[in-house]
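Notes follow the structure.
Heads up, one of the protein chains got dropped from this complex, but the rest are sitting where they should.
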Amino acid sequence: MSDSTMTGTKRTASAIIAVALGIAVVGSLGLTLHKISADPHGKLYATKESGTINVAGKDYPKATIKLGVYADNAQPKDVGVIEAKVNKQDWVHFGPSTHLVLPANTYITMTIRAYDGGERLNTAYFAKVVGTVGGTMNVDGKDVTSIPDDKVEHTFTLHGIPSQGQDSLFVNIPLMKVEEGDNGFLPTQDPGTGMKGHTVTFSFLTKGKGEYVFNCEYPCGDGTYAKFGAAMSTYGYMSGKVTVA
Amino acid sequence: MTTLSSHVSSRPIPNPKNSLITKLNAGTGLIVGVVFAVATYNLLKGENEDPGIAYNIHNRALLAAMFMWSIGFLVGIGAFIGPWRWLIGKDLTAEEQLYLAGDGQGIKRYFKYCTDHKVVGIQYLWGVITLLGVGGAMAMMIRTNLAAPGGHFITASVYNSLVGLHGITMIIAMIIVATGPFGNYIMPIMIGAADMAFPRLNALSWWVLFTAIPVLCSAWFLGGIPTGWTAYAPLSIQAGPGMNAFIATIIIFAVSTAVAGSNITATVIAMRAKGMTWNRVPIFVIGATISVALAVPAFPTFMVSMIMTALDRTYMTGFFDANIGGSGWLYAHLFWIMGHPEVYVILIPGVAVLMEIVPVFVRMPLFSYIGAVVGFAGIAGLSILVWAHHMYMSGWMPMLNGPFMVTTEMISIPTGLIFLVMLGTLWHGKPWLKLPMLGVYAFLWNMLVGGITGIYLSDVPADNYLHGSMYVTAHFHYTLMGAALTGAVAGLAYWFPKMTGRMLNERAGYVSFWLIQIGFQVLYLGMFTAGAEGQPRRVVNYASQFATANRISTVGAYLVGTGFVVLLWAVVHSWRHGKIAPMNPWGAKSLEWTVPYPVPLVNFDTPPVVTSDPYGYGKAVK
Partner (left out) sequence: MSEHNVDLKPTPGDRFTTFLKRKDIRETLAWAAFYTAGFVVLGGVFYTKWMPTSLSTDMKSIERLMVIFTWISAPVCGLVLSIATYTFRHGTRGDVPPEDGPPIRTNFLGVASFGAMAGILTLTAVVYGLIEMNSASEAAAKDAPSALIVEVTGSQWVWSFNYPAQGVSSNELMLPKGQPVIFKIHSVDVNHSFWPVQLGIKADANHFQTTSVTTTPNKLGRLDVKCAELCGLYHAYMETEGAVVEPADFNNWVTQNGGHSA
């Protein structure tokens, strides 16, 4: 008994083609989503330094990495930083990239230049320096362990999924806000606002390989609920990822 | 059983040349819709210094544009011509009415505002297939990303959008999966009616639903949604412009559901054939009616919750924003007062399809018809009293957790009746193991697993651990997909001959059945394990301890995906090349098998008279 008006071979062939077509459609959808998931600014690698440093009786190789926080898309240029790709939205953002690649088991020294104003944090806890070597950070030449929670412009909060597979890593750095007419220590000045930024330097130790994320805990997604939408909730602005490789 | 002689239509094809209705179709709808949307957006968009107000204005413009697209489309396809003509006192002529029914217009009528319930049924069928295809492709993406820990395949925001849009696409598809195609095409014939009670509303329900599909898809191009399909406030108030697409979709869909629900209910109440007393109504019709009658009161709360979310986003009304006096619990209540009845709106028609199938293939009467009706009604009745079991951990009135646990677990009793009806019909029988019947067996296993894991989840102490974990995801996929979707696919195999005039390709049907069902067990048993181990739901990345369970799940998902592609091939192939079906290939006794294919415009030449229920199988008693 024939199931259809088509011959057997033709029928089987058309079924196989249909399955292949299905795989192709779903596959190309996957590739598209994978592509739009790519890092908008490429990866930012830490620079390895020569020599080692001894922390708590163990020698670590050294590496440095520099980031900035900019209030909008014009600011990087104003302060003399060239970004590879201009963001789609004119929002506050970390730059030059939000995908940082750090070497494993290394003493990382990170410098963040911050040029934004600010107010009070949603959660006071994030005004505290957490997870750095010595529990401090250096703001414009001064070592501090925390800053007042109403003087914060942004935070760099690095965290991940602690599990058997990767070491846990937690770093929280509150970035001091720039006051109007503030005499910062930076040689560069934002001609738009007349503000000088702050330079924050801190060091932390990476452990084994792993995937982490960072985001800002200062509510800077203006106009949205709890100010945590927009730049805060969109990958590539105030949030990013950190690969320890 | 009555038989009809072959039917030849001698009716002249209506052609009211000068009437506007002959000029309109989905194409004109599309044009007017897009014009309305673009004009509205440009009229309302604006800038503001204050980012909060700018955000409100942007949301207003987008939402209004989406609603105007829907309205514009309906204007363009001619949905309002009938009411307008009635309003100005020049009602549609008989010829125009007949033209609207699409008689003799071939394939074109599927792209028109067609009032024939059979055309609407086919439109719904392809709508469902499209939605399931889109939702299924998104599921494949989710599983691909979860195949290994790390979340390397897609980024968090894309993943969150996938989870939410997969959810809502599938929920919409599943709500209409049985009542849409079968409720519109088959049900009126089953009860011996010439058409639905309100044919124009029937067309309206489909085309309103249709306009929701592009709106839903636009969410992707507006930055996606971060909230999942539950759209909890205040996350939804924080969300970007994509959220507007979600809100508009739900509101448009709720209108469609209300229209379809009242129409189906009215049809079953008022249009049954002579002699079809309530105890002679086929069980599918009972199930579908209970389901839509449950949706009619349930859906407005979802609509209201979305209107309130929209107002919070456009005018800062603060219904759900605690900073200005609102409460997130209010949203959770409105949502789940819809949300829990809604899962039974999905489940009941799927089960009812299978109950319709069992007697035919076992060749025995439906065991305890009353039990089936009481089971459906009991589930529907209890389902409106259980919503807060989704909120055990929310902190809202912990002292009411006990009562809600009791009502939730009581649902096991009517659900038990459903099993009893199925098992009772099977017992003593030698089932004819055709494709529709295999669905019954898949249902028994899947619903058993889904039901029992549901008892754990309804238990407050156990839910302390399981709530919000992958265990929940696996549980509701067992009930909604394993039971309800299996029922709908069995229904497609069962009614395919009546809807297309051809038999569904059996071999491809079996291949897809086993691929889907085996893949399904692999997929969700892996997910149950991940949930028991403690993996939360809706995570783009997870701890490496869950890696094995997730990898197994992904393999299962690919099997299911392949199975559905094979099924889609079988449907398309059989529609065009399948074996011509006899009028009653399964030897069933319900009325839809007494009409030929193509089913005449008014279904029956002579209105049928019913003298018994359609389950009069059985050897003569000695």
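Each chain gets a letter, A and B, in the order it is written, and its residues are counted from 1.
FYI, contacts are C-beta pairs under 8 Å (C-beta built on N, C-alpha and C of every residue); 3 or more make two chains touch, one makes a residue touch a chain.
Everything numeric here is computed off the predicted structure, so don't read it as measured data.
Trainee: Would you indicate which residue among A:Ile36, A:Val81, A:Ala104 or A:Val130 is in contact with the undisplayed chain?
Mentor: A:Val130
Trainee: Tell me which residue among B:Pro51, B:Gly104 or B:Gly416 touches the hidden chain in the full complex.
Mentor: Only one listed residue reaches the unshown chain, and that is B:Gly416.
Trainee: Can you say which of B:Ile13, B:Ile269 or B:Ile452 touches the chain missing from this structure?
Mentor: Considering all chains, including the one not shown, the answer is B:Ile452.
Trainee: Quick one: say which of B:Phe111, B:Phe476, B:Trp514 or B:Tyr617 touches the chain that got left out.
Mentor: Candidates B:Phe111, B:Phe476, B:Trp514 or B:Tyr617; residue touching the omitted chain: B:Tyr617.
Trainee: Spell out the interface residues on chain B facing the chain that's missing from view.
Mentor: Where chain B meets the chain not shown: residues 151, 156-157, 160, 163, 226-228, 230, 232, 234-235, 238, 322-323, 326-329, 361-371, 393-395, 398, 401-402, 405-406, 409-410, 412-413, 416-417, 419-420, 423-424, 426-433, 437, 441, 444-445, 448, 452, 455-456, 459-462, 464-465, 467-469, 529, 532-534, 536-543, 586-587, 615-619, 621.
Trainee: Over the whole complex, note the residues of chain A touching the chain we left out.
Mentor: So the residues of chain A touching the unseen chain are 1, 122-123, 125-126, 128, 130, 157, 159-163, 168, 170, 172, 212-213, 215, 217, 219, 225-226, 228, 232-235, 239.
Simple rule for what comes next: only the chains that are shown with their structure count from here on.
Trainee: List the centre-to-centre spacing of chain A and chain B in whole Å, with centres computed as mean CA coordinates.
Mentor: 41
Trainee: Inside the complex, what are the residues of chain B that reach chain A?
Mentor: Going by the criterion above, the answer is residues 50-55, 137, 140-141, 144, 149-151, 153-158, 162, 223, 226, 234-235, 237-240, 321, 323, 503, 505-508, 541-545, 547, 561-562, 565-566, 568-569, 572-574, 577-579.
Trainee: List the residues on chain A that touch chain B in their complex, please.
Mentor: For this pair, the touching residues of chain A are 1-6, 11, 14-15, 18-19, 21-23, 25-26, 29-30, 33-34, 36-37, 161-166, 211, 213, 221-226, 228-230, 233-235.
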